[in-house]
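Handing you a structure now.
Omission of a single protein chain aside, the complex is shown with its protein chains in their original locations.
Take a look at subunit A:
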Amino acid sequence: MSTTTVAHHDEHHDHPTGIMRWLTTTNHKDIGTMYLTFSLVMFLVGGSMILGIRAELFKPGLQLMNPEFFNQLIGVHALIMIFAALMPAATGFANWMLPLQIGAPDMALPRLNNWGFWILPPSAILLTLPFTLALFGVGDGALATGWTFYPPLSVQGGIGVDFAIFAVHLLGISSVLGSINIIVTIYNMRAPGMTLMKMPMFAWGWLITAFLLIATIPVLAGAVTMLLTDRHFGTHFFDAAGGGDPIMFQHLFWFFGHPEVYILLLPVWGFIPQILQTFSRKPMYGYKAQVYSLWAIGALAVVVWAHHFFTAGMPVPALLYFMYSTMAISLPLAVLFYCWIRTMWKGSMSFETPMLFTVGWIILFGIGGLTGLVLADVAADAQYHNSYFVVAHFHYTLFAGGIMGIMAGVYYWLPKMTGHMYNEKLGKLHFWLTAISFNVTFIPQFFVGLAGMPRRIPDYALQFAEFNMISTVGAFVLGLSQLLFVYIIISCVKGGQKATDRVWEGAQGLEWTLSSPPPYHSFTEQPVVK
């Protein structure tokens, strides 16, 4: 198949340009771009919120905000980072890359795709509006319950809780629509010859993610709807006085919330091996083993939810079951780590920015995973639970394992998407700044957590002062470094050295057979996979 014919064909096909192109588009690449842009913007919004928190925690005492506002910042930060930054980034890549990787002209359901995206901005507004209004003295602000919505605190809360509930409904609808589209695309649009077991790993990662989303988002939607009726319509699902149970909410929430962690990471586990094989110039090791491991992790993800509230009270057999099943996740995860490292082993490695991020990702995500294994222990968890140790742990998984993985993907595919090379020197600088300041931010949090500092507190005892200071300094460097990221992306979109079709010497996969950037309709002639 020749790319020139495709480009030629493209010129004959007219589509709206300018702003209308973006508003009405059903093109998978345009929608992917919008998802990615949205995600980047929200990443900066969620990041600046947490810098407010870190500034408050710079030293003991209250200096910048009252505790109520502090709680709002924490909850909104997390909801934004999870639902509006990390998830849309993964969906953005899915939209951009899945059709290219499986040899399809577009996603299977383009109009659904358009709708799925346009639900996002209103929900982002719902999330941030109450909080912005409160800055100007209107209303009582956003939800102040943390992202977990635990009742009865969330039943007490103001209108901000209702806003957040509706935002979560919308975000959930968007994810389910996205998932349906991805599943249908993967099952129906693969190029001839591409059996499931020949599919790119990224498609596998997303396929499992999509099933998890469809299985768990409705449970979350149900749980927050029950919360809504408890708040306004006199039901008592979570109120002991009326026969309900606040802990039941935690079961429902985490039945979604735990798989959600894997929903955020599985797409990343899909493309990380692809980047590794590219820069090791060697096919990925253990393709089958990785696919089975992803399935195993997806399955285990839905049966371990209660390890998030060991201290809330459970019978001993339940405690033991959730402890051992959680530990079991380390088995398939170890297989993945083994395959990743084995892919690098005796390769011919080079360390362009995407590879730097990938290697850094393996190390840092390793720390997140191993500390998670420790957290599975019920007895010790009584100490870790809700302490800063947990905050550090989940940032090693979500920031290092999620966001930094996404950054590896951005650098990897940016030349393909824009047709230009990004500035390699600045990219490397961005990596080192991010990796170092990330550790400066979160390593101290492991120690204050062990020493006894609870999370979600606006002020702390004096013995935690030094480490909090270091953590805040790290966070500001980390935050500011991301402006460099924005600059690199913008200048790469605007211009720069022309990217070749294959871009990376060792790149494998159908997306590299198209021009950079790919034509408007990706594959008009289906490629055949042997």
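Methods note: a residue touches a chain if its C-beta (ideal position, glycine included) is under 8 Å from a C-beta of that chain, and two chains touch if they have at least 3 such contacts; residues count from 1.
Just so we're on the same page, contacts and distances are computed from a predicted model.
J.: Just to verify: the chain that's not displayed, which of "Branched-chain amino acid ABC transporter substrate-binding protein", "Cytochrome c oxidase subunit 2", "Protein translocase subunit SecD" or "Acyl-CoA dehydrogenase family protein" does UniProt list as its protein name?
T.: Options "Branched-chain amino acid ABC transporter substrate-binding protein", "Cytochrome c oxidase subunit 2", "Protein translocase subunit SecD" or "Acyl-CoA dehydrogenase family protein" narrow down to "Cytochrome c oxidase subunit 2" for the missing chain.
J.: For a quick check of understanding: of A:32, A:205, A:298 or A:347, which residue touches the chain that isn't displayed?
T.: A:347
J.: Touching the absent chain in the whole complex: find that residue among A:215, A:470 or A:484.
T.: A:470
J.: Just one of A:52, A:67, A:105 or A:121 touches the chain that is missing; which is it?
T.: Of the candidates A:52, A:67, A:105 or A:121, A:67 is in touch with the missing chain.
J.: Considering the whole complex rather than only what is displayed, give the residues of subunit A touching the chain that is not shown.
T.: 59-63, 66-68, 71, 140, 144-146, 150-153, 156, 158, 239-241, 245-247, 280-283, 285, 309, 311-313, 316, 319-320, 323-324, 327-328, 330-331, 334, 337-338, 341-342, 344-351, 359, 362-363, 366-367, 370-371, 373-374, 377-380, 382-383, 385-387, 447, 450-452, 454, 456-467, 469-470
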